[in-house]
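The complex is shown incomplete by one protein chain, all other protein chains being positioned as in the whole.
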Amino acid sequence: MPGNSFGQAFRYTTWGESHGPEIGCVLDGVPPGIALKESDIQVWLDKRRPGQSKYTTQRKEPDTVRIVSGVFEGQTTGTPLALVIENRDVRSKDYGDIADKFRPGHADMTYWAKYGLRDPRGGGRSSARETAMRVAAGAAARKVLDHVLGEGVRIRGALVQMGPHRIDRDAWDWDAIEANPFWCPDAKAAKAWEKYLDGIRKAGSSIGAVIEVVASGVPAGLGEPVYDKLDADLAKAMMSINAVKSVEIGAGLEAATLSGEDNADEMRMKDGKIAFLSNQAGGILGGISTGQDVVARFAVKPTSSILTPRKTVDRFGQETDIVTKGRHDPCVGIRAVPVGEAMMAIVLADHVLRHRAQCG
Amino acid sequence: MPGNSFGQAFRYTTWGESHGPEIGCVLDGVPPGIALKESDIQVWLDKRRPGQSKYTTQRKEPDTVRIVSGVFEGQTTGTPLALVIENRDVRSKDYGDIADKFRPGHADMTYWAKYGLRDPRGGGRSSARETAMRVAAGAAARKVLDHVLGEGVRIRGALVQMGPHRIDRDAWDWDAIEANPFWCPDAKAAKAWEKYLDGIRKAGSSIGAVIEVVASGVPAGLGEPVYDKLDADLAKAMMSINAVKSVEIGAGLEAATLSGEDNADEMRMKDGKIAFLSNQAGGILGGISTGQDVVARFAVKPTSSILTPRKTVDRFGQETDIVTKGRHDPCVGIRAVPVGEAMMAIVLADHVLRHRAQCG
Amino acid sequence: MPGNSFGQAFRYTTWGESHGPEIGCVLDGVPPGIALKESDIQVWLDKRRPGQSKYTTQRKEPDTVRIVSGVFEGQTTGTPLALVIENRDVRSKDYGDIADKFRPGHADMTYWAKYGLRDPRGGGRSSARETAMRVAAGAAARKVLDHVLGEGVRIRGALVQMGPHRIDRDAWDWDAIEANPFWCPDAKAAKAWEKYLDGIRKAGSSIGAVIEVVASGVPAGLGEPVYDKLDADLAKAMMSINAVKSVEIGAGLEAATLSGEDNADEMRMKDGKIAFLSNQAGGILGGISTGQDVVARFAVKPTSSILTPRKTVDRFGQETDIVTKGRHDPCVGIRAVPVGEAMMAIVLADHVLRHRAQCG
Partner (left out) sequence: MPGNSFGQAFRYTTWGESHGPEIGCVLDGVPPGIALKESDIQVWLDKRRPGQSKYTTQRKEPDTVRIVSGVFEGQTTGTPLALVIENRDVRSKDYGDIADKFRPGHADMTYWAKYGLRDPRGGGRSSARETAMRVAAGAAARKVLDHVLGEGVRIRGALVQMGPHRIDRDAWDWDAIEANPFWCPDAKAAKAWEKYLDGIRKAGSSIGAVIEVVASGVPAGLGEPVYDKLDADLAKAMMSINAVKSVEIGAGLEAATLSGEDNADEMRMKDGKIAFLSNQAGGILGGISTGQDVVARFAVKPTSSILTPRKTVDRFGQETDIVTKGRHDPCVGIRAVPVGEAMMAIVLADHVLRHRAQCG
């Protein structure tokens, strides 16, 4: 009933606030006998870590993960895997100004409405800081996929749109994503975005973005109709990430404009296996994976913390203005890339285990 | 673990295949003491029922619902509410041709891949026939909302785009939606769509659409961060509907192109309550309702059953072609409108009950 | 959150009241490809069916089960398996007298306290009529066990105590249980019980009983520590049966009086496998099956419907007396035997599927 867990067979729960002593997660259902060490998780956390370029928040967090349960002599034991990260760069006074005011676009007003009180330090529980544990859980999920499916699954994310600027899809190069600070697969676009985002950053403004996550090597048959369809669970997973406002699968919103002839991915045989001639479906039909690439896309709204004053009210019902100082990202979509990858890994790991419960 | 249930506090489970003897659902968690009779549910089923215009499938189903459990002397008792609809217009031989072939865009291939066998009669479990039970459950959900919140919530859906043709948002008129066969809130657009869809229907083709569902009167405070956020559960609910390929909340995909200044819904006080000056958020911040209209939008792909032959394979691994005869909708998006409304009602009912578990 | 479902991977939900039109259940998670027909379920329902001897209620119910979803051409499809039984012998007027009075020992007062209203016809939802659907679900569970484990598991129940009269355990003969109306494994005891229970029946009184359920052929490794241990789930399953007041595993309550030396089941090797020299544990250690017989025992209280007047109150707060006329069983424990077997099958089926989710 409460909402801090995700998944069913691969189930994890997170805790921790932005400026509390630690954030953590416990993963239940991890198969036994998987080789797992802290560095296997750290590598993904390092990818998400703030403060790596001028385009992301300057909060300094080493994000060093510790495994405190569930591994013995380097192997998962099948008992709960618990992961903990200490919060280091806690500057509560930066946020003192907003203890009483509701920042527009933030969850301040709604946490207040729901719970009657809130931890205002850095957004408390609603801070994107929580996504570090999603990335940690995602690292474990990748290990589960490798363990069960033999290392066949590859999950990669990319920033495909910043503000109004889309990448050129014909220029897509996965190798490019590590070579620019945006995880952009189009090197030329990335170049242009640098200047564009610099302008936004200097103006104390912010901009939205679109992220695409692709999982290749996913076997056909994953997904649990008619409510826990693979695409339904992906939609939930992606929409649960901070600041996400849309989720698309395959052709997505464009599917509305397609004719039945253009939308139906035709099939032929190739090397004794079914081969699709296109992938409008994004690798999912009837809520079940087809064996093609699973393609999910989500839009992230612009950071709500900006330097232009905005009209708001405070918790005493007084009208006021607010300027959000402190550390922030001009385009939170950038750091959402590894988070989106993690959620894809988590959903797939959950469905791989769920599938074998019923279908062996 | 299996996937045929939805919700936690207001939880329902459906069963039944397109051409089996019946479809049904059981709703658990319905509060006791709600006046409920079959006609309260029937009115919503009638809205969704096929065969009401030339634009929807000609299958003739009265869709008469029976309450077989959970109501005593006209009131819900708090025990499981079970609803059943008999399937009448079952023409299994229409589908004999596709018993072995996988229809592109349909779930034939994936059910086969997942389960190793499938009920091919009318799509079996993957048929949109199942959505009748969503509408029935949605009718009960509306009653729950009225019971708990005092009839303040109003949920309405509309077709806002057919193929490439969008409505004029300035012409939005809720009264118009009952006056055309598309649930279109723009009377002029509806007129144009008639001709457009006629052409598609006569060509044996199909087209996609976009549906918008708006819930007004939703109190602030609903949603369970950080995984069962209200928007995350709405995304799952909408994406689980047959043929849906995208879900948006508020500004949705457009949020990617907005600046922080334009995206932040500013706040003022009005009549002692917080009043937002815009609703880019679609009524949800941090996964919790703000008190504004909750706005969800989803794209439906074109019907995969078309008269143009498509390349495919059969279950024996042979390449072949297929033409999908039989009854079908040229734009399944039309009948998705009441289904989307139902899912909105279900998600809200679930969250209203979940909220009072924790917060009283 | 609501409570009308049981299990996680093999999950079922029941509905229906004692004197409503039907009772039913939907089972989700049943593996595909299992041969299943109505007679496979009917055989177990016939065993439980009322009115088969003078020792059980004279309600005449054919209890004919119909499969309305989830089977195609004689095989389970992996989609929800829905089962329905029509109520035939509905004599609502027999119970009119108790519409306002709370019968001591029955759930009348508590349903009233919880829901504020209740269906008084034959106990409504709290009637043991619901257990018919447990038996139906149990029949499906046995099929799942056979399917996954190769027909190795055998589940049998027996009445081992009636009132103060225990069986002679040295005289235990499984063949005897079908030869007397009590499912008693001690033929001599059964003989004595006939006279004993006749006296109770004629006096309009009732008596309690103890049932033992034994599952042999259960592989080692089933159970999900530390909360969904196999014994914990069995305790819940058995205690959820109407009128049950205790559950024991293996030595059970007697374990309190044992020394560590006597309680520890020693191990040797036999034919290359671990062989235990005793089974005080009842086949479960640390919440996980050992490979020995799983042994559960539960006590059933005497039927609360008796002919001697009892002091009570009515729903208006008035003191009164009540005599429960109508049909009833002098020893409801008898009909609890097949229900206990069914719950054992259901718990094992659920854990077999859960185990393979995590451990393959």
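Going by the order they are written in, the chains are A, B and C; count residues from 1 in each one.
One rule holds for everything that comes next: a contact is a pair of C-beta atoms (placed from the backbone, for glycine too) under 8 Å apart; a residue touches a chain by one contact, two chains touch by 3 or more.
Not measured: the values here are computed from a predicted model.
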{"item": "Among C:A158, C:L285 or C:I334, residue touching the chain not depicted", "value": "C:L285"}
{"item": "Candidates A:R59, A:K101 or A:R118 - the one touching the absent chain", "value": "A:R118"}
{"item": "Candidate in contact with the missing chain, chosen from B:T79, B:N263 or B:T324", "value": "B:T79"}
{"item": "Option from C:D28, C:D119 or C:E248 whose C-beta touches the chain left out", "value": "C:E248"}
{"item": "Hidden partner chain, touching residue among C:D119, C:E224 or C:E341", "value": "C:E224"}
{"item": "Positions on chain B contacted by the hidden chain, ascending", "value": "1, 8-9, 29-32, 78-79, 148, 225, 353-354, 356-360"}
{"item": "Missing-partner contacts on chain A, residue numbers", "value": "1-5, 8-9, 11, 13-17, 20-24, 26, 28-29, 32-33, 66, 68-70, 72, 75, 77-82, 114-119, 121, 124-125, 353-354, 357"}
{"item": "Absent-chain interface as seen on chain C, which is shown", "value": "1-6, 8-9, 14, 102, 104-107, 109-111, 113-116, 125-126, 130, 161-164, 200, 205-210, 220-229, 231-240, 242, 244-269, 272, 274, 277, 280-282, 284-291, 299-306, 308, 310-313, 317-319, 333, 354-355, 357-359"}
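In this section, only the chains that are shown with their structure count from here on.
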{"item": "Identifier of the chain whose CA centre is least distant from the whole-structure CA centre", "value": "B"}
{"item": "Intercentroid distance (Cα basis), chain C paired with chain B, Å", "value": "39"}
{"item": "Per-residue overlap in chain A, given as positions that touch at least 2 other chains", "value": "1, 8-9, 225, 354, 357-359"}
